[in-house]
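Taking it in order: structure first as structure tokens, then the write-up.
Excluded from the complex is one protein chain; the other protein chains are retained at their positions.
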Amino acid sequence: MSRRQLIVLAVVLALACALPFLVSNYRTFQFTLVLVYAIALLGLNILTGYNGQISLGHGAFYAIGAYCTAILMDKFGVPYWATLPVAGAVCLVAGFLFGLPALRLEGLYLALATFALGVSLPQLLKNHHVEKWTGGVQGIVISKPDAPFGLPLSPDQWLYFFSLAVAILMFALARNLLRGRIGRAMVAIRDHHIAAETMGVDTAMVKSLSFGVSAMYTGVAGALGAIAVQFVAPDSFNIFLSIVFLVGIVVGGLASITGAIYGALFIQFVPNIADELSKAAPWAIFGVFLILFVYLMPAGVAGALRMALARWQAKRQND
Amino acid sequence: MALLEVTQLHAAYGQTRVLHGISFAMEAGSITTLLGANGAGKTTTLRALCAMVKTQGDIRFAGERIDGRATEDIVRLGIAHVPDGRGTFVNLTTEENLRLGAYTRRDGEAVEADLERVYGYFPRLKERRAQQAGTLSGGEQQMLAVSRGLMLRPKLMLLDEPSFGLAPLVVRELFAILRAVNERERVSLLVVEQNAALALELADHAYLIETGRVVLSGTADEIKRNDAVRSSYLGY
Partner (left out) sequence: MEAFLHQVLAGLATGGIYASLALALVMIYQATHLVNFAQGEMAMFSTYIAWSLIDAGLPYWAAFALTVVIAFVLGVVIERVVIRPVENAPVLAVVVVFIALLVILNSVTGWIYTYTIKTFPSPFPEQPLFGIKYMSSHEMGAIGVTLAVLLLLYAFFRFTPLGLAMRAAAQNPESSRLVGIRVGWMLALGWGLAAAVGSVAGMMVAPIVYLDPNMMGGILLYAFAAALVGGVDNPGGAVFGGFLVGVLENVLGAFVIGNELKLAVALVLIIGVLVVRPSGFFGKVYVTRV
């Protein structure tokens, strides 16, 4: 990292830490969700942005993570923080397994298969065979954790810092993964899978692994999200959740780590503003933004910022 | 007035420039051939005439400028292009392929008559009229491509390597029919060929193209007698 990047990072972190003391508990809760979405979007971006595999069903992995946490807390009394690694591990395996048959599917067909997964998931969760675990249509209610060690923080503030710590960890790990050998292999497969194969990249392994890691990220986000909203139910994980994630990575920026944050801010706050117009308005806006970004800003907010910065630097050098 | 007049034609595929200012003309009713080695720009020239590649320059057909028009509109002027690789609609039947050739025509009865006429030229196609065109042999597909062009009732027909991949006997048959079409139906032919001997036998005018430029032109007889052409393209 350059010195300037380090400074920017430090400022952003300082702001992020100060935030819960500057805004109301409800706003803090909303920013917790931003962190949750950012992790989920990073997961989807690893798969779709970096590896080029289109998923329209990532809401399914978010749901699996959320249910893992809810069931562990509700049925087994596991402390909330200990459920995250379990949720992540379960989703890693689930993603890897789903990725195996998906290996044979190119772009469009994978989109189709994952779309089918996303659409049918709520029905699977409601099924009476799993009802005693999932709580059926009613879902599961869980309680919000208090701050430990007698820290003078409200539960919302504590959960925000907890999520922030998890997010920082996940982002740092993703950065290392994507900048390293595996990350380069993932991009190589996206851009030219035959060439990647002839260069000795084990495409099958890398693609399944991408699927697994991606699902793990989204699953951890789901687990955090469940703790934050204190409730899981099948109908909150319908196909539109998966579509929200797609909106997030397209708007934030494909194949960009910071893009996940811009995307998360977008999907958290834009509906809040638009909601006042009509119940349907947030979705109409999402749809229009999707089309506009594909036509006008295919690199998303992250790409646009990068370009603006480059232009500004070029201008400064010329002056 | 020339039927087709090309002046300073440039063309490129993306960054790769292929034609560097080609100029040539052909008279109505004539058979003209463009000769040249692989990669000289012959196919690109034909594609440029039909707006299938980005071009610069002036193309006039019967005195009217046609560069800048869409392929579909150029076809409507009566220019039939028999493309490189034959352009067969492989999943349609032979007869459907032929009917597509007459797609822009509105004279239904005459189309039926023309169908019988091309079947007269190529009886083999009639035998295979209901067969999936992709199952025809290479020679049959070439006949089909020429016939599809004829179904337009064109004024000008562009033929890209009509002899390519065909047995000598089939080539002889095909070229005899091309000559007949030219004489009887007054269809002008612009033929691109690698096989220069064959093309010069058919044509009355020829242009020699090298790396995207015309380097020699004349009547077929003059070209045949040119020493450079003889040693490089005719091999005697």
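List of remarks:
As written, the chains take the letters A and B, and residue 1 is the first residue of each chain.
Just so it is clear, contacts are C-beta pairs under 8 Å (C-beta built on N, C-alpha and C of every residue); 3 or more make two chains touch, one makes a residue touch a chain.
The structure displayed is predicted, hence computed values, not measured ones.
Residue in contact with the omitted chain (choice from A:L19, A:L124 or A:L177): A:L124. Screening B:A2, B:A28 or B:M52 against the full complex identifies B:M52 as the residue touching the chain left out.
Among A:A116, A:L151 or A:L309, only A:A116 touches the chain left out of the display.
Note that of A:L41, A:I140, A:A196 or A:L246, the residue touching the chain absent from this view is A:L246. The hidden chain makes contact, of the residues B:T32, B:T88, B:Q142 or B:S163, with B:T88.
By the touch criterion stated above, the residues of subunit B touching the omitted chain are 50, 52, 70-72, 75-76, 80-81, 83, 87-92, 96, 99-101, 103-104, 132, 134-138, 148, 152. By the touch rule set out above, subunit A reaches the unshown chain at residues 48, 52, 54, 56, 101, 104-105, 107-109, 111-113, 115-117, 119-120, 123-124, 126-128, 239-240, 243, 246, 250, 254, 278-284, 286-288, 290-291, 294-295, 298.
As a working rule, only the chains that are shown with their structure count from here on.
Computed centre separation for the pair subunit A/subunit B is 58 angstrom, with centres defined by C-alpha atoms.
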